[in-house]
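Below is one structure, written out as structure tokens; comments come after it.
All protein chains but one are shown in place.
As written, the chains take the letters A and B, and residue 1 is the first residue of each chain.
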Amino acid sequence: MKKYIIRKIFSFIICILAVTLFSFSLLHLIPGDPVRYILGEFATEEQYQKLKHQLGLDKPIHIQFIDWLANIILRGDFGKSLVKNVPVRELISERIVYTLQLTGTAWLIAFALGIPLGIAAAIYKQTAVDYTVMGLAAFLMSMPYFWLGLVLMLIFGVMLKVLPISGIGDWRNVILPSLTLGLPQVAVIARLMRANMLDVLDKDYVMTAKAKGLSNTLVVFKHALRNALIPIVTYMFLQIPWLFGGAVVTETVFAWPGMGRLLIISILQRDYPTVQALVFLIGTLTVIANFAADLVYAFIDPRVRVTGEGA
Amino acid sequence: MTEEKRRAVGVSMWKLTWRRFRKNKLAMTGLVILCIIIAIAILAPVIAPYSPVEQHLEDRLQPPSSKYLFGTDELGRDILSRVLYGTQIALRVGVLVALISAAIGVTLGLISGYYGGIVDEVLMRIVDIVWSFPSLILALAIVSILGPGLINAMVAIALTMWASYARIVRGETLSVREELYIEAARAIGESDIRILFSYILPNVMSSILVLITYNIPSAIIVAASLSFLGLGAQPPTPDWGLMLSTARTYLTIAPWYSIFPGVAIMITVLAFNFIGDGLRDAIQPERVS
Partner (left out) sequence: MVSRTLVGVIAAVIIIIAIAAGIAGYYATRPPATTTPTTSPSPTSTTPTATTPATTTPTATTPTATTPAVEKVLVIGYTRPPDTLDPQKSTWVDITTDIVFARLVNIDSEGNIITGLAESWKISDGGKVITFHLRKGIKDAFGNPITAEDFKFDFERFIAPETASPSAPLVVGTLKEVKVIDDYTVQFIFEEPYGPILSMLATMPSAGIYSEEYFKKVGDVEFGTKPAATGPYYVVEWVRGSHIDYAVNPNYKREYYPDSVIENEGPPYIKKLRFRIITEPFTLVSEFKAGNVHVLLDVPPEYYKELKNDPKVTMIPFLEYTLHYVGFNCQKYPFNDTRVRQAIAYAIDRKPIIEAALEGLAVPIYGPLVPSMIGYSEKVEEYAKQKYQYNLEKAKELLAEAGWVDRDGDGILEDRNGNKFEFELWISTGELEAPKVAQIIQSQLAKIGIKVKIRQVEESAFTDLVSKGKHQAYLFRYGLMDAQILFYMFHSKKGVKRMFFYRSDLDAALEKMGSTIDPKERQKYIEEAEKILIDGCPMVPLYARKIFVAYRNDVVEGIKVNPYTQSLYFNDAKLKG
């Protein structure tokens, strides 16, 4: 157990470093001279030197990296946007709330719907309930976010006119985007939950419990559920970064002013400081979520606790 | 075990897999759909009623009719023809991306598992990150370096999908590395490269195949997403994602425009997913309840 956690902490540190390096090097990976690339061929020498200085590219690369990192850690400073005349931090802090609102709601939807549906499908295995849930899950998993978003928009916003079509506003504006982001996850979780439940229900101890004459319902809830939930809890953490990935598309479809939209706009505008900052933040979040999943897994899964090996 | 013998085992394993696969109706449905999709892609020039870029400016945004079965788009192009030609792009993107990422992942996985030590440690940490990073975000970061375009998008996606291959191949390599026949091969002086590719690789082929089948639809979805975001295919390519991106503008005026390309993506992805599930169950029968 101790060894396992130490290993994970070690791996966590390496991953954070790698993410930092990767986001830092985005600007340097551009083929050719990044300053020329950003400025174009007719730029004057003065403009060239100015931007080079602004990006810190006139210093040796290791100094640049240390500067960049130190600014982030000590001051939360990601540099200044090349396009908009404001610090990147400000751009991001304006938008982060909206992304959290969207991903948070989607996350809740995913588990609030996915777990019961998965349980229902497992309990009523090979009945209409099971087939409907699994059939719909297969479809939801095959729909790209942007199309699901368009279809929901078409049905609820345009045809039925019961929900706002896009943009931010009150709570009703959150419904369609978070459904778009959450429904495919509902499908994944329902499938996972069903498989786990079936797995656990086959296990010896459940069989024993059944033989002891405990009522069926009690078996399901007391023994099976707890064990079947373990992978789901881990999944809850692993899922967070992927929700941010989905948010990029969903925010574009619904004109939602979040970080995902900012990422797309910044890429199209070649606003590298902003792109670097966003990749760094989402990357760090990914690593933290994975680390959290590992820890939770270690604490709740008895097998890890016994053997001390989980990688 | 001699090479001939292993090959024989391999053949019978594929046969056995196919026999199990054939019994799985869902997987077979997927396979049939896929065959139809491939046929459409190959025959698109024959069966499509119009060229995918031919404009009929007087027939803009027409609803489905006998002249245009799926209606027309904002420049009077036949949506049916564009959807049909779109299969070519989707399949090409899906298969190429899956193969490139498999090539990268398998190579790194073999190296990592075979040599172990610090090489393994470093490679596996990279794998950890790439594997857990949302592929769309990573692809976006790479596109931000390469610039927009379909080819660049494909490269970017391939660079996000290799990690799962590396993981599986490394695991398998670790488990067979100490097997007797590998020791034997080493003893008779076979080179590392030869051992990696002709002794170890065949053992992991089936897992790779399952992964490829799963990766093709993901690649199709991510590529369509990039096109939808304006970073993939550029007009007038009949790319499904790009079509949907334009269709969004006309959602109220021409809802059919956003229905058909979406259905096409869904069916294609569904077919691959069914095949993937079937293949996985057929190769690892112990996992089927």
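Following the convention adopted for this analysis, a residue touches a chain if its C-beta (ideal position, glycine included) is under 8 Å from a C-beta of that chain, and two chains touch if they have at least 3 such contacts.
Please read these numbers as outputs of a predicted model, since none were measured by experiment.
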Chains still shown that are in contact with the chain withheld from the display: A, B
Residue of A:Leu29, A:Leu136 or A:Ile175 in touch with the missing chain, whole complex considered: A:Leu136
Chain not shown: contacting residue from A:Gly56, A:Gly104, A:Pro231 or A:Pro257: A:Pro257
From A:Leu117, A:Leu154, A:Leu183 or A:Leu278, residue that would touch the chain that is not displayed: A:Leu154
Among A:Asp77, A:Glu94 or A:Asp199, residue touching the chain not depicted: A:Glu94
Touch with the omitted chain, as defined above, among B:Ile151, B:Ile193 or B:Ile253: B:Ile253
Footprint left on chain A by the chain that the document does not show: 39-43, 83-86, 91, 94-95, 98, 126, 128, 130-132, 134-136, 138-139, 151, 154-155, 157-159, 161, 164-172, 255, 257, 261-262, 265, 268-270
Absent-chain interface as seen on chain B, which is shown: 23-26, 29, 53, 55, 57, 60-61, 63-64, 74-76, 148, 230, 234-236, 246, 248-253, 255-256, 259, 263
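Basically, only the chains that are shown with their structure count from here on.
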Whole-Å gap separating chain A and chain B, where each centre is the average of the chain's CA atoms: 22
Residues of chain A defined as touching chain B within the complex: 11, 14-15, 18-19, 22-23, 26, 29-31, 138-139, 141-147, 150-151, 153-154, 158, 198-199, 202, 238, 241-242, 244-246, 248-249, 252-253, 263-264, 266-268, 270, 272, 275, 279, 282-283, 286-287, 289-290
Footprint of chain A on chain B - complex, ascending: 125-126, 128-129, 132-137, 140-141, 143-145, 148, 217, 221, 224-225, 228-231, 241, 244-245, 247-248, 251-252, 255, 258-259, 262, 265-267, 269-270, 273-274, 289
